[in-house]
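With one protein chain held back, the other chains of the complex are shown just where they sit.
A and B are the chain letters, set down in written order, and residue numbers restart from 1 in every chain.
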Amino acid sequence: MTVIAEPFIQWSWIFAHGHEMWTYTLQHLVLTVVPVVAGLAISLPLGILAQRHRRLYNPVIWIAGFLYTIPSLALFVLLIPLTGLSLTPVEIALTTYTLLILIRNIVTGIDEVPAEVVDAATGMGLTRRQTLWRVQIPLAMPAIMAGVRVATVSTIGLVTVGAIIGRGGLGQFITDGLQILFTTEILLGAVLSVLLAVLADAGLLGLQRLITPWTRKALAGATS
Amino acid sequence: MDEEGPRGGNVVNNFTLGHLIHWFTTAAHWSGPDGIPNRVFEHVLISVESVTIAAAIALPVGMYVGHRRKGEFIAVTTANVGRAVPSFALLVLVFTIMLRILPANLAYGFGPGVVTLTLLGIPPILTNTIVGIQGVDADTVEAARGMGFREREVLSRLELPLAMPLIMGGVRTAALQIVATATLIALIGGGGLGTYIVGGIAQSDTVQTIAGAALVALLALFTEFGLALVERRVTPRHTRTPRRWRRIQPAAGIAPPTPVGL
Partner (left out) sequence: MPGWSEFAGADYDVGAHDGLGRTGRGGEAVTVMISLRDVSKHFPSSSGNAVNDLSLDINEGELAVLVGPSGCGKTTTMRMINRLIEPSSGEIFVGGSDVMKQDPVMLRRGIGYVIQSVGLLPHRTIEQNIATVPQLLGWDEQRIGARVRELTALLDLDDELLRRYPGELSGGQRQRVGVARALAVDPPVMLMDEPFAAVDPIIRARLQDQFLDIQRRLRKTIVFVTHDIDEAIKLADRIAILNIGAKVEQYAPPEEILRAPASDFVSRFVGAERGLKRLALISVADVEIEPGPVVQRTASQDEARRAMREAGTEWVVVLEGEKLLGWIDWWMMEGGRDVAAVEPREFAAIVTPGSSLRTALDIIVQSRTHVAVVVDNDNGYQGIVTLDRLTAELRP
C-alpha cells in the first residue's frame, strides 16, 4: 500500500467535486425528510389513538420496537424482495425506524399535559376534538419535536448505510472511497454527514423554540 | 434502477423462499471459516469484546461523575454526540486512520471494528449511568451519609442498586447497537454475519444476501430478548420499570437508543 506517501487530505480533490457534494447532500436531505414526514404521518394518528385507548399502546409499541431492533442493513436487504433493489427499501425501513420514538413521544407528550388544564378546557365547553387539537397537541409539541429531532438525526446516520444498497446520499462518498481506500473521499462523506446531523438538530431545535414561545418565558421572579 | 445493483449485474433474480430454505439446509454453509457457526462466533465475539471494554470505560467514569452529581453536561453531550455521529462513517474513518498508522494485517478487520464498536457503546452506558445515579433522590443520599455510610458505600449500597434499571438499560442499548453495527465490519474485512450480506451483494447472490440479513435480524432479536431476561434477573424487584425506556426522558434531550445498525 502506498498510503503513507499520500497526504492525508487532498484538498484539490474536494474542491473539484463541489458538484457531487451538493448533489449528494441534497439527496441525503430528501432521503431523510421523506421517512421522517412519513413516520410522523403514521405516528400521529396512531399515537393519538394509543393515548386514548391504552390497550392499543403496548401492541403498537411492541411492533414498532420489534422492527426497530432489526439492524438497518439487514432490514434494507430483507425488504428488497418486496420492493426491488433501489433506495425504496431503505426509505421504508427508515420510516419504520422513526415510528418507535415518534409514537412514544407523542403519547408521553399528550400524557404530560396537566390534568387541570384539560379539565378547565372541558369545563369551559371545548369539545373533545377541540381539546385535542387546540390544547393537548400544542402542549405536547415540545415532546413531539424532541422526538422529531431524534428521529431526524438518527435517520441522517442511517441514510449513509443505505449507500451500500442503492446510490445516493453522502454515504456514497464513504462507499466509493472505501472501495479504493481513498481517505479524502471517506473523510468528506463522514464529516459532511456529521455536519448535516448537527445542523439539522440545531435547526429543529430553533423551530421548536419558535412554535412554543410559552416554554421560554420563565415565571421566576414574578411577584404579586 | 431495479435490476442494477451498486456493483452492477442482476441481483434480484428469481428469489423465492424455497431458495432461502435451500441455502440454510446446505451442509457446506454450516462448516468451515465461512460457515454459519463460525460467522456467528466472530460476530458475537467482537460484540462481547466491545461491550465489555465500553462498559469498563463508561461505568467507572459514569459512576464517579454521577456520584459527584456533576454529570449533567457530559451526559447530554455524549448522548447528542453519540446520536449525531453515523456509525458507518465512524467505522470507515477509524479504519482508514488505522490503515495509515498500523501495518496492514492489523488495520483490517478486528482492530478498527473493536475500536469503533467500543466508541459506539460508550455513550449509552455513560449517559444512562450518570442519569441513573444522579436520579437517586438527593435527600435519600443525604440521609445515608448522615447515617454514617462512607462515600464508597453510598455508591455501592444505595446509588448503584437504585440506578441499576437505567444502567442495565444503557448496557442493553449499547449491546444492541454494537451487535447491529458489527454487521458492517464485514466491509473492512472483519468477518461476522455481515459477510453474507456484503459478499452476497458483491457476488450478485441474492439468496446469500437475504440469508445473511435474516441471520443478522435473528441474532439481534435474540440478543434483545436475551438481555431483557438478564436485566429482569439483575434488577432488584422493587425498582423495576414497567416499560422499557420509560425513564429516559425525550424532552430532556437524552434520547432512547439510536436505531440499531448504524
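Convention: a contact is a pair of C-beta atoms (placed from the backbone, for glycine too) under 8 Å apart; a residue touches a chain by one contact, two chains touch by 3 or more.
Since we're looking at a predicted model, the values are computed, not measured.
When the full complex is examined, the chain removed from view is found to touch A.
Screening A:18, A:125 or A:206 for touch with the missing chain picks out A:125.
Among the residues A:29, A:42 or A:135, only A:135 touches the chain that is left out of the figure. Mapped onto chain A, contacts with the missing chain fall at residues 114, 116-127, 130, 135, 138-139, 141, 212-214, 217-219, 222-224.
The working rule: only the chains that are shown with their structure count from here on.
Remark: chain A and chain B have CA centroids separated by 20 Å (rounded to whole angstrom).
Across the complex, chain B is touched by residues 1, 3-4, 8, 61, 65-66, 68-78, 80-81, 84-86, 97, 100-101, 104-105, 108-109, 142-143, 146-147, 150, 153-154, 156-158, 160-161, 163-167, 171, 174-175, 177-178, 181, 183, 186-187, 189-190, 193-194, 197-198, 201 of chain A. By the touch criterion stated above, chain B contacts chain A in their complex at residues 1-6, 11-12, 15, 80, 83-90, 92-93, 95-96, 99-100, 104, 176, 179-181, 183-184, 187-188, 194, 197-198, 201, 206, 209-210, 212-214, 216-217, 220-221, 224, 243-245, 250-251, 253, 255-256, 258-262.
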